[in-house]
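As you look at this complex, bear in mind that one protein chain is not there, while each of the others sits in place.
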Amino acid sequence: MSIFDSSLISAAFWIAKGTGLTVALIVGAMFLGLIVGLPMAAIQVYGPRWARFLVMVYVWFFRGIPILVLLFLFYFGVFSPLEAWLTKFFGVRINLPFLASVTTLGLASGAYQSQIFRGAMLSLHMGQYEAALSLGFTRLGALVNIILPQALRIAIPAWANEYSILLKDSAIAYVLGTLEIMSRIKLMVATFHMHVPFYILAGFIYYFLTWLGIKALKKLEAKTRIPGLGSDGDAHFPEANEEIGTDERLEENPNAKPVPKPA
Amino acid sequence: MSLELNKVAPAVGAESETKRSQPLLEANRISKTLGGKLILDDVSLSLDRGQRKILIGPSGGGKSTLLKCIHFLNPPDKGDVFLDGKSAKDMSQSNISAFRQEIGMIFQDFNLFDHLTAKDNVAIALRKVKKQPKAAARARAMEELDKVGLSDKAELYPAQLSGGQKQRVSIARAMAMEPKLMLLDEPTSALDPELIGEVLQVIADLAQGGMTMLMVTHQLDFVKHLTDEIIFMENGRIVEQGNPGVLLDAQSNSRTSLFCAKLTQLSSKKWTPGNFM
Partner (left out) sequence: MFKKLLLMTVLAVMAMSPAALMAQAEIINGFDADSFKPFAYMDENGVPIGFDIDCVNWIAQKKGLTVSHQPYAWDSIIELLQNKNINMIASGLSVTPERAERVAFTIPYWSIKQVVLVAKDSALTLDEVLTGGKKIGLQLGTSDLASMDSSNGQNGRKYETVGYTSVDLAAEDVINGRIDAVVMNDDRGFAILKNQPLKFLGYAGIPDEDFAYAVSKDDAELLNALNEGLQELMTDPAWKELIAKYELDQKL
């Protein structure tokens, strides 16, 4: 069967449409991770001992167990009975594989994101927190108005990294039959008895999604940049720039210090 | 630049008998342990309205910690703090927040909020803590910045300001909250020598305005003319306190004068190899 056979093209399109579900998976997981990870980070930096302990237990659990095991754990342990119960009492049918995947990926990502935000918060001088308290902010007020706006900005590069990891992790959701990209690839592979062309297609799609997401996050980073905070004044080497040939920081912010030329 | 210290009226001092009312600030038997070490040991002091007192002493003597305890940034382990007679010890979170609003603090490291312009730095507490509307808060912020001479720098970020400018912004920020009392923790120690003057000028202006102040500093010249009382702390205890003139008199052999003499000696001495002591 030639690679341009019309049925293969249809299959490729169908697979590409799975991108919608993959994106929904990622977006859902990233945000669940954010909602879970941010408070945990705050607790780890500012909270009482017992709360810090609980957070550490959570983080160790989700970092220590492979995501595949977690997926099945949540699928059979939580979502399967939950779905049956919901159907029985409310007649509502939930998309079991999708929700189980989003939740598992999200909670696991939360563990990693908490460490990202914790690092960002710690990198801020404790003095700013003290100054906020001194002005009359409550602890929560200081956290929300002073610490978080800065910590979130600082965390963007690491968050972009988490995004690309999560994107690849999402492929594992195929074991639950979620009909995202990977599931569709496998179904088409079985239908056409062809492996390599389909996996190459999968590779392209994932690469494109990674590229898109990173680009968007870099834009966000540039837009929210504070003069002097984060990467502006850091020494960095031209080779380390992602865009070869340009120092985009100079283009965006003419006040930034120019890149020191290596000797 | 010369400081116009002689314009400052003599402080309402310990001699005045007008104080039938209670002291503005009273720190009562403060003790604090940090990291297993006893930093403050049963320290007490008080300030009347309009008084200015200075804390001096060797590093590690507990001066900064005392300021933070008074401000209830780090609540003391033992003892209490009274502001206008109100005890801070068992206050709830929201009351502590109100308590802290009445005291302003200037830090050695300025501690400006890096993500906000100078104007917003001053305005943010007005907006979020005092719940003032944005425009009013900003207008008030500009007033304070004007008083410290930085209205043209209002839209700059802390990273774009010099050390002296940052400290002046932090003073504007603290003053915007209209505190009853200012605590200053080595306000000029992190500044380059040529920038110290502009900050001291602002502090002098504050003093002229009648602000009650408790300051930790090494700036001796400043100390002498401005204060009502010097408090010398060492190893978490107040060792001496009293009138500047008396304590600093080289003849008095007070611990204070010995310490200060050392400081002057160090700053004016010409170093040559072999005479570091």
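Couple of notes before you dig in:
Labels for the chains are A and B, by order of writing; each one numbers its residues from 1.
Everything below uses one rule, namely that a residue touches a chain if its C-beta (ideal position, glycine included) is under 8 Å from a C-beta of that chain, and two chains touch if they have at least 3 such contacts.
Computed from a predicted structure; not experimentally measured.
Within the whole complex, touches from the chain that is not shown fall on A. Residues of subunit A in touch with the missing chain: 7-8, 10-11, 13-14, 17, 20-21, 24, 27-28, 31, 34-35, 72, 75-76, 80-81, 83-84, 87-88, 91-99, 102, 144, 148-149, 152, 174-177, 179, 183-184, 186-193, 224.
Operating definition for what follows: only the chains that are shown with their structure count from here on.
Put simply, the C-alpha centre of subunit A and that of subunit B have 45 angstrom between them. Of all residues in subunit B, those touching subunit A in their complex are 68, 71, 73, 93-94, 97-98, 100-101, 103-105, 107, 109, 111-115, 124-125, 128-130, 157-160, 170, 173-174, 177. Every residue of subunit A that touches subunit B in the complex is listed here, in rising order: 125, 127-128, 130-139, 141, 145-146, 149-150, 153, 226-229, 232-233, 255.
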